[in-house]
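Below is one structure, written out as structure tokens; the observations come after it.
The other protein chains are all here in position, but one chain of the complex has been omitted.
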Amino acid sequence: MTATLEATAPADTKPRMIFGAEAALQALDAAMGEDPTVLLFGEDLADREGGGVMGASKGLSTKYGDLRVRSTPISEQAIMGAAVGAAIAGMRPVAEIMLMNFLTVCMDQIVNHAAKIRFMSGGQTSCPLTIRTMTGVGAGLGGQHSDMLEAWFAHVPGLKVVVPSNHADWTGLLHESIMDDNPVLFVESTLMMRAKGAAAPIGHRLPLGKANVARTGSDVSVIGYGRPINDALAIAEKLSGEGVSVEVIDLRTVAPWDKEAVLTSVAKTGRAVIVHEAVRNFGCGGEIAATIGEELFGQLKAPIRRVGSRNTPVPVSPVLEKAFAWSQSDIEAAIRSTLN
Amino acid sequence: MTATLEATAPADTKPRMIFGAEAALQALDAAMGEDPTVLLFGEDLADREGGGVMGASKGLSTKYGDLRVRSTPISEQAIMGAAVGAAIAGMRPVAEIMLMNFLTVCMDQIVNHAAKIRFMSGGQTSCPLTIRTMTGVGAGLGGQHSDMLEAWFAHVPGLKVVVPSNHADWTGLLHESIMDDNPVLFVESTLMMRAKGAAAPIGHRLPLGKANVARTGSDVSVIGYGRPINDALAIAEKLSGEGVSVEVIDLRTVAPWDKEAVLTSVAKTGRAVIVHEAVRNFGCGGEIAATIGEELFGQLKAPIRRVGSRNTPVPVSPVLEKAFAWSQSDIEAAIRSTLN
Amino acid sequence: MTSPRTSNAPDGDTLVEIYRRAQLIRHCGEQFLKTIRAGRIQAPYYSPRGQEVLAAATMVTLAADDYVVTIYRGLHDQLAKGVPLKELWAEYAGKASGSCKGKGGPMHITHPASGVVVTTGVVGSGIPIANGLALASQVNGDGKIALTSFGDGATNIGAFHEALNLASVWKLPVIFLCQNNLYAEHTSFANGTGCENIAMRAASYGMPGVQVNGNDAVAMYRAAADAVARARAGEGPTLIEARTFRFEGHILGDDSHYIPKEEMAAAIAADPVPALRRQIVAAGYATDEALDAIEDRIVADVAEALAYAIAEPYPDVAELGRDVLDVEIVP
Partner (left out) sequence: MTSPRTSNAPDGDTLVEIYRRAQLIRHCGEQFLKTIRAGRIQAPYYSPRGQEVLAAATMVTLAADDYVVTIYRGLHDQLAKGVPLKELWAEYAGKASGSCKGKGGPMHITHPASGVVVTTGVVGSGIPIANGLALASQVNGDGKIALTSFGDGATNIGAFHEALNLASVWKLPVIFLCQNNLYAEHTSFANGTGCENIAMRAASYGMPGVQVNGNDAVAMYRAAADAVARARAGEGPTLIEARTFRFEGHILGDDSHYIPKEEMAAAIAADPVPALRRQIVAAGYATDEALDAIEDRIVADVAEALAYAIAEPYPDVAELGRDVLDVEIVP
């Protein structure tokens, strides 16, 4: 298994530009059309309530019926529990938890049940559910609406964690997550939801657990997932003008992560920068850096750098929010430091 | 600030041997006696209910009154919320959540409130609460009663996380945690609760954020916290017979961890093994290893090894439970691998 | 709190079957206690002693493929729903032939063939899961219903509240069975719960709430059968509060010091298992001899299951990497 080099833009030359909500909708619609066991529930997502506060499920309750697509009360434990039960009974529920910070009110169902039911039952039951949730810094929503908490879930054996970096991958990975026979946490970006990006081609599916070499390079590997991949690509482009060749590895799946792709890349470049949106301390970057450091000991030309957001709650004031978040210049500085 | 070298045994030559429950009780009693704002609540912990299922609060409701020591319904969100509110109002609540896996039903209060209230209020409110909870593999309690989840909380800015490795530290660190002006998650071991260890001297307090050099050595540094520290000490003793000198650093506080003590030690030995009870993948060991790798690049004589439990839910069958858990031989193998 | 007693009383054969299941629970439980006390098996043990008739009279009202979600104190529910003794014992013993290959243990007994699809150790957590099972039935239109069993203490946790409301809003075919044994670990019902009974909490969700003496086989059967009929007819969920008592401590090792001696003595004097036997014999549904024969058979079966569990091998260590995900991993 090695990394797949894949164009993230669809085949035709001028891709349709869509909002993030449509990227999600495309996958949800495709999965529901393909498999009658796919169910959707979460707050406000049926058409009676407007098809989701972001419109990511617009039209689906009308198209697939009120039995399969349901708005719920504000009861995340009940939402997640219903997903667990339905999954055990053979369904493929997609539970939407509006924002990632609200996962904190239903962690028990995710961690003690969804993740463990297959193991604890000795393989008699399985839990093929998908949790869609949204988060991210930059929208001025502050401490309780912006956290990236994927490291928690990556630390829970039995869960898969997916964080797309662009609209086409979003569609391809979400569709695959729904069809995956394991519980998957699918983390969407609040800002990408509101931004436009190139649509995926019809039927786009991307394998979980496989990284994407988003840009090939030979001097330094930038490894990450989610929004900062776009910043890494921008900086890679900028540095190429200076003759620095940056390889960008988009993990796509955070757990299980594509160790082979990462090690192959860093073995080639000898330098690594890890980047994620989450707070740096005790984030996923630690695992990746520690693994590279252990596996490629003696082959590295520079210390592995990690870029993440600062070690504070997410502030609201725009100046503080900016200071809090990872940035392109953080990535650039980290890359440069490995080149000295 | 450098690590404190401290005997974990109390001053008198033959320390009193006590159960873990007494180690906790000693700190709770001392803190309550010293400060009338210290409150205790949790399930079954008043004397009417037997003073705690482990007896860790035995006698306290009788001694300090039913206003200050209260049993609660099975309502962890209400318990944690009451702790947050009382802390804001100037109290020092100690909330007991019976087992660490049950933190999953009250994460919102811990993560979105306790950890952030000081920051989000611009310093107007503070939240000096302590969460006592118990966990650990080895008691045959399985997937929903044994997880070590401290990595989650270490990743949340605003929280402190403490995991003692022995009975005397337990008392000293718990007392300090209660008096600390920040929210502290204090993780106790189910098996240590039932085992005897040397009691701390009266009034014992240990600073948070300071590691303990539990054994000095020059060839390799073993860094960790909690129960595996005892295994590291045992292996260090064994290897000393072979002329291998192992330094053992007990972090005591996982967040914020004593980076200086760790770097000082590894700068000296050139070799590091990190060990914790939690599942290895995406555990706290990643952060520590990544930091050492970055800060001491070029000074390491061997790859940094990490020892933790296997990447699965905690199984029940004794053979599987044993295979799941970190072990002394894992630590030994990791140390030896750094010496090649 | 409503009490629409419309279902018929159980007939004689059904009462005898309830008795058989209750005795199976009693003997199996006693043997677990002995075996664990003797150190022949290491397992946490939450005795359902005193709650046998409740479980037996409830589970006879369900079809074989109806779902049951129960808790750590679930031995009675599991046996009454049909989990086979050998797989159960082997699981308690952590053996490879246990129902969960030794991975789940006593707190997570799972046996889909008998409908016991989830056993949980986190208080209240099974309640929302039962909704999901019922939801699947509703979508599939397969007529299956889900029953979730939990304690009095569990009704103070958030999951209970959220799940009952959702079940009501979605009219799910689910039965919420609260086994009110008057204690949650060491805390008495009155000291932990703000209202006088659990059944009345149903009003908050616009669903029927029924209080019943769970130790009375006839009353329990009728209340359960009513709820089953409602669920089966698509009329939505029911909350049943079945009053009962547990004779042993919360968990093996607990001496019930927090229970007044008279309260315990009165409960034991009213032991529902012999009471049911007297009722059956008095009504002429079965003779003492016939009931003895049933009991003898049970004793033999339990002994056989115990011997089996002890003799079976432990799982291979390679099992650790299986069932974490759908494909085997290197753990």
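Here are a few things to note about the model shown:
For reference, chains read A, B and C in written order, and residue numbers begin at 1 within each chain.
One rule holds for everything that comes next: a contact is a pair of C-beta atoms (placed from the backbone, for glycine too) under 8 Å apart; a residue touches a chain by one contact, two chains touch by 3 or more.
This structure is a prediction, so every number in the text was calculated from the model and none was measured.
In the whole complex the chain that is left out makes contact with A, B, C. Across B:G33, B:G90 or B:G203, the residue that sits in touch with the chain not pictured is B:G90. Not every partner is drawn; the one left out touches chain C at residues 156-162, 164-165, 167-169, 191-196, 200-201, 203-207. Residues of chain B in touch with the missing chain: 39, 67-68, 70, 72-73, 75-91, 93, 108-109, 112-113, 117-126, 157-158, 160, 180-182, 256. In the full complex, chain A touches the hidden chain at residues 43-44, 48-50, 53, 71-77, 101-102, 104-105, 140-145, 310-313, 315-320, 323-324.
The criterion applied here is as follows: only the chains that are shown with their structure count from here on.
Of all chains, the one whose CA centroid is most distant from that of chain A is C. Rounded to whole angstrom, the centroid-to-centroid distance between chain A and chain B, based on C-alpha atoms, equals 31 Å. If you average the Cα atoms of chain B and of chain C, the two centres end up 37 Å apart.
Annotation for chain C: residues touching 2 or more other chains are 98, 101-104, 108, 120-122, 125, 158-159, 324, 329, 331. Contact of a single residue of chain A with at least two other chains is seen at positions 77, 108, 112, 119-120, 157-158.
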